[in-house]
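Yeah, one chain of the complex is gone here, protein chain that is, but the others are all in their spots.
Now for chain A:
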Amino acid sequence: MTPELYSSLSLALPELIIAGGALVLLMIGVYSGERANSTVTGLAVAILIGAGAWMLLFGGTGKAFGNVFVSDPFAVFMKVLMLIGSAVTLVMSVGFAKAEKFDKFEYPVLILLSTVGMMLMISANDMITLYLGLELQSLALYVVAAINRDSVRSTEAGLKYFVLGALSSGMLLYGISLVYGYTGHTGFDAIAATLSGADRQLGLVFGLVFVLAGVAFKISAVPFHMWTPDVYEGAPTPVTAFFASAPKMAAMALMVRITMTAFEPIAADWQQIVVFISIASMVLGSFAAIGQKNIKRLMAYSSIGHVGFALVGLAANTETGVRGVAIYMLIYLVMTLGTFAFILAMRRKDGNVEQISDLAGLSTTNPMMATILTILMFSLAGIPPLAGFWAKWYVFLAAINANLYALAIIGVLASVVGAYYYLRIIKIMWFDEPVGGFLPMAGELRLVLGASGAFVLFYVFFGGPVGRVAEAAAKTFF
């Protein structure tokens, strides 16, 4: 093996570990049948943790495979978030899968495969790598969304996601080919180099628009958000938790990387697009969530809104902006995982419930759960001094420093509207007549919910170090 190949392979070792692990687990699953489900899940979590640990301890930085793959502090930061998302959602799925009888060993394997795809997305430094990673991730997600084959809602969700996702992939490819057609390159560095020299051409702007549209679909930003509520509602809850966490991290990282490297020379163009989708997402996410009755659907609109907020930081096109995005995604991940741990625990004797009205009077029946969810909701609403406030604070600060006043103010107003529906949940939990409590929480859910609540509550005390790490990640691009 050549030294170059060796160094490339060692840079991509976490990806290789997970990809290889997925194949081995698939074999284990196939040959031992249903008995192995919990083993496979456990091993999958171990593989994810192992890959993450290797990356943190021994992972270097640099470019690999002829500049198509890059590992830098930003990639490591986002990959860690993404791995946490994958691992935690896998852990959270165990109890639910047993109770709802969808414990299939394919589930952890698919999650691993999509995780590989997401890691490639985060590390992509070439349009082709980007597309390969995106498709690997998406294909696994299409299947996972429909994994509960006996449920009409689940299969419908999977099919819808597939059709719309295929369309958006088409757009992305179309954009990539236009960019290639006008620059003659697929590598991000080469594209940027070509762009910074030449006059901007219209075809290229087309390409940019389509590439961003394709990625916007993956982060479910308006106007490419239509699939989100349906898929969130239709998919089994652990799958929804996964959808809401890890893929968001990966797609947002991808968005940042494309704009910050490949299209950096034409920042003025993409800034307009990002500002538009950011505003549209914040406003739609806030307003549409109000009328929801199903808590998963509500979380879907909430995620749309939060993506809009995170994009506020990106729109600034500054180091503080990227740092804001990184911190926003971190805090959003923790809040989302906590909230979904709660949703997974919304369980009565006759099965899981998903309606917001089922939460009525929870403060008297399960005071601890109600308290932590209250903290999470306040945090999601962005009320100080909880973590959600700091997330918003970082991105709005970046926007204001970049003189994007209108964006920042619309953002604040949207979060005001958003606060309303989070407060509604709190009001229902604390002030409405109880409708009966939930069964005791499973241990793993309790752990996730508690950890998430503690993180959100005490973020003020360790926000400094976290900010420094995110700053180092953001420095990658500047």
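By definition in this document, contacts are C-beta pairs under 8 Å (C-beta built on N, C-alpha and C of every residue); 3 or more make two chains touch, one makes a residue touch a chain; residues count from 1.
Here, contacts and distances are computed from a predicted model.
S.K.: For the complex's missing chain, which UniProt name, "Monovalent cation/H+ antiporter subunit A", "3-isopropylmalate dehydratase large subunit", "Heme chaperone HemW" or "Cytochrome c biogenesis protein"?
M.R.: Matching "Monovalent cation/H+ antiporter subunit A", "3-isopropylmalate dehydratase large subunit", "Heme chaperone HemW" or "Cytochrome c biogenesis protein" to the record, the invisible chain is "Monovalent cation/H+ antiporter subunit A".
S.K.: Of the residues listed, A:Phe389, A:Phe438, A:Phe455 or A:Phe477, which one is in contact with the missing chain?
M.R.: Checking the options A:Phe389, A:Phe438, A:Phe455 or A:Phe477, the one contacting the hidden chain is A:Phe389.
S.K.: From the list A:Ile400, A:Val435 or A:Ala451, pick the residue that touches the absent chain.
M.R.: Selected residue, touching the omitted chain: A:Ile400.
S.K.: Identify the residue among A:Leu23, A:Leu56, A:Ile128 or A:Val163 that touches the chain left out of the display.
M.R.: Considering the complete complex, A:Val163 is the one touching the chain left out.
S.K.: If the hidden chain were put back, which of A:Ala193, A:Val209 or A:Met368 would touch it?
M.R.: Once the missing chain is taken into account, the touching residue is A:Val209.
S.K.: In the complete complex, the non-displayed chain touches which residues of chain A?
M.R.: On the chain A side, contact with the omitted chain comes from 159-160, 163-164, 167-168, 171, 174, 178, 181-182, 184, 202-203, 205-206, 209-210, 213, 223-224, 226-227, 229-230, 269, 284, 287-291, 378, 382-385, 389, 393-394, 396-397, 400-401, 405, 408-409, 412, 415-417, 419-421, 423, 427, 430-431, 460, 463-464, 467-468, 471.
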